[in-house]
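Only one protein chain is missing; all other protein chains are in place.
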Amino acid sequence: MKAFRYHRPADVAEAVALLDAEPAAAYLAGGTNLVDLMKLGVQRPELLVDVTGLPLDTVEVLPGGGLRIGATVRNSDLAADPVIRREHPLLSRALLAGASGQLRNLATTAGNLLQRTRCVYFQDTGKACNKREPGTGCAARHGQNRDLAILGWSELCVATHPSDLAVALVALDAVVEAHDPGGAREIPVAELHRTPGEHPERETSLPRGALITAVRVPPLPFARRCTYLKARDRASFAFAVGSVAAALDLDGDTVRDVRLAYGAVAHRPWRAYRAEEALRGRPFTAELAAQAADAELAAARPLPHNGFKVPLIRNLTVRALTTLAGTAPR
Amino acid sequence: MRESAKPTEDGWSSTVTLTVNGTGHNLTLDNRTTLLDALRERLALTGSKKGCDHGQCGSCTVLLDGRRVKSCLILAVTLDGRTVVTVEGLADPTGLSPLQAAFVAHDAFQCGYCTPGQLCSARGMLDEVARGWPSAVTGDLTAPVELTDAEVRERMSGNLCRCAAYPNIVAAIRDAAAAR
Partner (left out) sequence: MSAVGREHPRLEGPDKVTGAARYAVEYPVDGVAYGWVVPAAATRGRITRVDVAPALAVPGVLDVLHHGNAPRLTPGVDDTLFLLQEPTVHYRGEYVAVVVADSLEAAREGARLVRIDYDTQPHSTVLSEHHPGLYRPDTVNPGYPTDTTDGDFDAGFAAAEVRLDATYRTPAYHNNPMEPHATTAQWRNGRLLVHDSTQGSTPVQATLAQLFGLPPEAVRVVAEHVGGGFGSKGAAKAPVVLAALAARQVDRPVRLALTRQQLFGPLGYRTPTIQRVRLGADADGRIAAICHDAISQTSGVHEFAEQTAVYTRSMYAGRHRRTTHRLARLDVPTPFWMRAPGECPGAYALESALDELASACGVDPVELRIRNDVTVDPDSGQPFSSRNLVACLREGARRFDWADRDPTPGVRRLGRWLIGTGVAGSSYPARSRAAAAAATAAPDGTFEVRINATDIGTGARTALWQVAADALEVPADRITIRIGDSDLPPAGVAGGSMGTASWSWAVIRACQGLRDRLRHVPGAAVPADGLTVEASTADEVRAQRPLARYAYGAHFVQVRVDADTGEIRVDRMLGMFAVGRVVNPSTARSQLIGGMTMGLSMALHEEGLLDERYGDWVNHDLATYHVSACADIERIEAYWLPEEDPELNPAGVKGIGEIGIVGSAAAVANAVHHATGVRVRDLPIRLDKLLDRLPAG
C-alpha cells in the first residue's frame, strides 16, 4: 500500500476542494472496498479525505413520503431503519442480502453505490484489465467469466457492478445528490453507472472530485409490495450470481405499474424498462412475466461461461412477479 | 464532532487516541496501519486474528463503539477518540463471559483461529437482535425478531470457520442468548 496523507474535512466544500486540488486523492467512507483495493495495489491514493465526520449520516423523511438518505448512513442502520422497513422495504431487503453484518456496520450508502467490480482480473494487478489500466486488454473477455456480464458489455470490459442496494435504488427511481467543484448536481441512480463502452475506467457519470452527499428516493406507495431475489453460490455472504428487484401494482388482474431491475448482469444495475413496458396495462399471468423477461433479455449476449444467467434472470423475474401477484407456488 | 487524528510532520503518520478494552492509548501510527495491525503489532493484542486481511473471513472482528466490524478494513488513523473491544476484553471480571463459556462447553471451535472473531461477532449480533434489527431470513421486516437457528446462521455467516464448528457455534450462541 502506497503511503498517503489523511485529512478529515470540516464540511462538504472543504472535502470537494481537497479532491479538486489533489489528482491522487480519494474519498474514504466505510473503507470496506477502498482499503481492500489499496492493499491489493489496485488503488493507490496519496491523500485520503475521510468524509465519515461530515453531517451526512441521517435518514430524512420528505414531505409526500419520499426519503433523503445521507451518503454516510451505514448500510446496517439504513436496513434497520423503521421507516425504511415499513415504507421502503425493498431497500432493507437488498441491503440485508449483501455482505455480512460486520461489513454492513461499516459500509455507507454512497460507498455501496460506488463500490468497484469484483471481477477477479480487475482485482489482480498481475492480470490485464482495461478498467484498472486502460489499454492493457480485458483478460476476462476470454478468461474465467462465469460471474460476469450478459448485458451491455463491450469488448474492452465485461465486468458487473456488485451492489445489491443499487439494484433496488434504480428500481425505485432514486436520485443521487452530489457536490463537485462546479456546484451541486443531481443524477438519477439509473444514470449514475455507465456501460463500459470504450472507457471502462469511467464507471460513473459523476465528474471527477464529486462527492455524493445523499440519495433521494421518491415516494412509490405500491413498492411496499416488493421483493428482492438473489441467487448465489452459497446460502449467505456471497455476491449475487443474478438478482432481481421487483415491485408490482395490480388493478384486479391488470398490471397498473411495475418496477423491475436486475443485478449481476451488467456493468451497472440494470433497470428492465423493456420488461416493465411489456407488463404495464396487461392482465398479469406467469406467461406474461416470462415474455416480459424475454423481451428484456433479448439483448443479452452471454459470454462463454455465463449463458445460464439468461434463464436464471428469466426464472427469477417470473418468481418475483408471481410471488407479488400471489400466484407463485410457495 | 469527533476529534481528528494529528498528522506528523511528514504527513504519512498520525497520532491517534484510542480506547481499547477500557485502556486509553496514544499512538503515532503510519496512516496505512489497519486497526487489526495496530492491535496485533503495536498493542500486542494478538487475540484478533488475521485470516484474510480483506474482510472476507471475519477472524478480525472486534467491537467498535459497541458494533461488530472487521478490523482489517479499518484504518486506525480514522479512529481518533473511538472505543474498541477485542476478544481480550470480553471476559467478565469473574471469569469467562457466558458466551465464552458456552463456546467452550459446546466445543464451538477446533483450531481456535476464527474464534475471537466469532465471539466478538456473536456479541455484536446479539445486540443487533436486541435492537430489533432484521436479517435476510427475517420473514416480516416490521415484526419483532425471533432468534431461531436460521437467524443465527444467517447473521453469523460473515465469520468463516474452516474446521466447520458451525452447528456448535449456533448452539453456543443460542445458549448464551437464552441466558441473557
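In order of appearance the chains are A and B, and numbering begins at 1 in each one.
Simple rule for what comes next: a contact is a pair of C-beta atoms (placed from the backbone, for glycine too) under 8 Å apart; a residue touches a chain by one contact, two chains touch by 3 or more.
What you see is a predicted model, and the numbers here were worked out from it, not measured in a lab.
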item: Neighbouring shown chains of the undisplayed chain, as defined at the top; value: A, B
item: Candidate in contact with the missing chain, chosen from A:Y27, A:F237 or A:W270; value: A:F237
item: For chain A, residues in touch with the removed chain; value: 1-3, 39, 41, 118, 120-121, 123-124, 126-127, 139, 143-144, 146, 231-239, 241-242, 306, 308, 311-312, 315-316, 318-319, 328-330
item: For chain B, the residues touching the chain missing from this view; value: 30, 32-33, 37, 40-41, 44-54, 56-57, 59, 86-88, 90-91, 96, 100, 103-105, 107, 109-116, 119, 149-150, 152-154, 156-157, 159-170
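Convention: only the chains that are shown with their structure count from here on.
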item: Touch list for chain B against partner chain A, complex; value: 1-2, 4-5, 7, 11-12, 14, 30-32, 34, 53-55, 58, 61, 64, 67-70, 73-75, 77-78, 121, 124-125, 128, 131-136, 138, 141-142, 153-155, 157-160
item: Contacting residues of chain A [partner chain B, same complex]; value: 1, 3-8, 28, 31-32, 35-36, 38-40, 48, 50, 52-53, 76, 79-80, 82, 85-86, 89, 92-93, 96-97, 99-103, 105-106, 235-237
